[in-house]
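All protein chains but one are shown in place.
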Amino acid sequence: MNAYSAPYQAMHEGLEVIWDESSAEAVARLRAMNEAGNITWDLVDVVAADAMRLCDEGLAMEIDHDEVLAPAPDGTPASEDFGDLIVSDCFIPQIVYSTTFGYRTDVEAWGGNTPDDICDVFDLENFPGQRSLERRPIGNMEWALMCDGVDQADVYDVLETEEGIARAFAVLDTIADSTVWWTAGADTPQLLADGEVVLGSTYNGRLFSLIEEQDQPVAMMWDAQVFDLDGWIIPEGLPEDRLARVLDFVRFATDTQRLADQARWISYGPGRASSAPLVGQHAELGIDMAPHMPTDPANAQRTFLFNYEWWADYRDDMDARFQAWLSQ
Amino acid sequence: MTDNTADTPAGPVLAADGRPLKASLNRALRAQKIRALLLIAPLLLFILITFILPIADMLFRSVENQIVRETLPRTVAAMEEWENHDEAPGEDVYAGLYIDLFEAAEFRRHTRVGSRLNYEMTGISSLFRQAGRGVGRFDTDIYTDQFTDLDAAWADYATWTGLMGDSAIRAALPETAAAFDTWVRITIEANEDDPAEENIEDFVFFSLYRDLAGSGYSGSNALLSAAADAVGGFDSISIRDQFEDLDEDWLNPELMETIWVYSPSYTPGYFLTAIDMQLSADGITAQPEDRQIYVTLFGRTLFMSLVIMGSCVLLGYPIAFLLANLPMRVSNILMILVLLPFWTSLLVRTSAWKVLLQQQGVINDILVWVGLVADDARLQLINNQTGTIIAMTHILLPFMILPLYSVMQTIPPSYVRAAKSLGATDWTAFWRVYFPQSIPGIGAGCILVFILAIGYYITPELVGGRTGTFISNRIAYHISSSLNWGLAAALGSILLGVVLILYWIYDRIVGIDNVKLG
Partner (left out) sequence: MKLKTALMLTSGAVMAASMAHADAHMANSMTLVSWGGPTRPAR
């Protein structure tokens, strides 16, 4: 946030920027605003899946990326610079982040071993101790199946069958009693710092601040990290003058330099290919940020991207099953 | 009624100004009533807007289901004729679906229906999304080509407005007229173009073909008669096959059945889901076992609220007793201690409980240090029901103490003294004399705590873990994440109903008049 609005405000005197930290319920709020016919938000930061839903429901504005966004410094049009990350016509990608695992480095019971494979999460024998996983099916189901011998490419096909779902739950069953289920991104870092859990999933940027900024005895396990995207959408139905102002801001905030700058604060990969070479050092710690990026080749040996389409269909059904399974 | 005699003047009694007394009295009373109403108008409006209307809206949303009928009107109408529900319906339904989806896609409404129906059958969401792109590429352009080859006038907007201005022709070609109107609406409203400058879409010609091939044309319009004679020789396509090419799931009778079952404007579907049932082709059935959750959650919410209420009574009663009976100076300090948590943020208090209760937390540390618990068998006090009950008891305790305290303060100490002087032991004096008089306070505290607890949301979410979450957590999920507002409304309505029933039972047993807040 420091990377965008402060320099922009410096350029536009008298403009007040109000931050509303409501991205978590953005879809519901935008739908309510749309029903009430009064859009009070100008620009919304959401994850890719939410952007697609908003676009589907006609709550977000479709844009022409090449027209709205600045080209790369070498003249490459925006749509090529962002490439595949433009997952929806409404979505303006900002960053690539990942959901990955952190573990404590001082667990005596592990006998000097450290987890380096996603299946170690489900291995209570060699890696005893409490885990933390997110309280929703997305991500967990895929990991469970991958550790049940399913090929990464077939995960979603298997998950479509009753048998596949049963298999995934059977794997989750093995650790259910020693798992804390988190709902907020800050939970796992806190639990790891307290020693309450020894291994837990969360967003990679959170783990970065825990490890580098707060200096806790925690390390990252990058195996099978799940990439996700975060970016802007512009609400549908803004009046002309506000729209013009927002477009001006978005053009500025998503240019190559600005996206590279945000990586000086937290280890999230910039959405533009042209920003990557510009990623420098942390603003305060002075360490190189590149090796902490989820997209760094050393970290990205085995990764996967959510199948957004699949989850759009199966989210309701899978969530009902997951919650029923949880509250047994 | 009254006999009219010559010397008694007929009619009602008159007031001083000559109007009938009754009317004048009524006027005065009405004025008074209006003035009284005006006085409470702000409050009344406030309650109406912030309380009654939202509840009414919630009740309405829990059964409302107009979206299917509004977005797919032709499909639903054509489905009336669908007889054998074990097989996919015929051409007519798909013809309606084609135009409905085309229109919905232009207005970007098709995915909303898709998400709505996806709650009932997994996979519909992407079928609709895909179809929104697909219907524009159907091969129906062969009709456009054949009609315009027959007579170039068919491509003219003026030809169409001429034909469609004639009510006899409209009556003879009902589908075409409706399709043409739809096209005009799409062009003007969704694309903001001038219909006169646009090419007429294929689906209008498709409808024209269906009308002419179906019932012919017997009117006097030359252009139409020529077309009606020619359609027999036209090449045609099956729109059903077009849908099959798009995705063979479109011919799945189960899918069409789902659309049909959820086509009425009002549905009990949400309520059924909220009690782990479902509305399917075979009527009302139970949800598969691995999806049943809501009844368990309702039961758990009620049970845990009762436990929380009980522990509040157990803990709150002695404190309230002390508050009421200690000397003023001490009880004031105690009172501040009771109220202090009130002034602390709910989130802070809940997080504090996390720090205290977790396995590496303060309480476990002390127990291990004392030696009551082994280091590798630390107690699981949080992220389960215990955690929720402890944290919520603490948070709701003041709501029990305050009414208890204010009731106890009104109990004259002389009664207990009198009992004792008559030979009662301390316990008998308390149990037989003091306690019965404090019951109205317990009643008030219980109902406050219970009703607050039943709707609690943040605390169970944070410390509830797997087994300590409430129904309100699911409601919040459906409001903000799954966007299934209908289901959230149904769950909320049921919760409201349960509370009202419990209140009624409570009134029956305890009597609401016996409850005192002071």
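Brief remarks follow.
Letters A and B mark the chains as written, and numbering starts fresh at 1 in each.
We take it that a residue touches a chain if its C-beta (ideal position, glycine included) is under 8 Å from a C-beta of that chain, and two chains touch if they have at least 3 such contacts.
Keep in mind it's a predicted model, so treat the numbers as computed, not measured.
Seen in the complete assembly, the chain not on display touches A. Remark: the omitted chain is touched by one listed residue; of A:Thr76, A:Ser209, A:Asn307 or A:Ser327 this is A:Ser209. When the omitted chain is restored, the residue from A:Ile118, A:Leu159 or A:Val246 that touches it is A:Val246.
The chain that is not drawn here is touched, among residues A:Glu142, A:Glu196, A:Asp230 or A:Asp316, by A:Asp230. Residues of subunit A in touch with the missing chain: 1, 5, 14-24, 26, 40-45, 47, 95, 97, 183-186, 203, 205-206, 209, 228, 230, 241-242, 245-246, 249, 266, 268.
Everything below uses one rule, namely that only the chains that are shown with their structure count from here on.
Separation between the centroids of subunit A and subunit B, computed from CA atoms only, is 30 Å.
Subunit B contributes residues 107-109, 111-112, 114-115, 118-119, 122-126, 129, 290-293, 296-297, 300, 355, 358-361, 383, 461-462, 465-467, 469, 474, 477, 479-484 to its touches with subunit A in the complex.
Within the complex, the subunit A residues that touch subunit B are 24-25, 27-28, 31, 53, 56-58, 130, 176, 180-181, 183, 191, 194-196, 309, 312-317, 319-321, 323-327.
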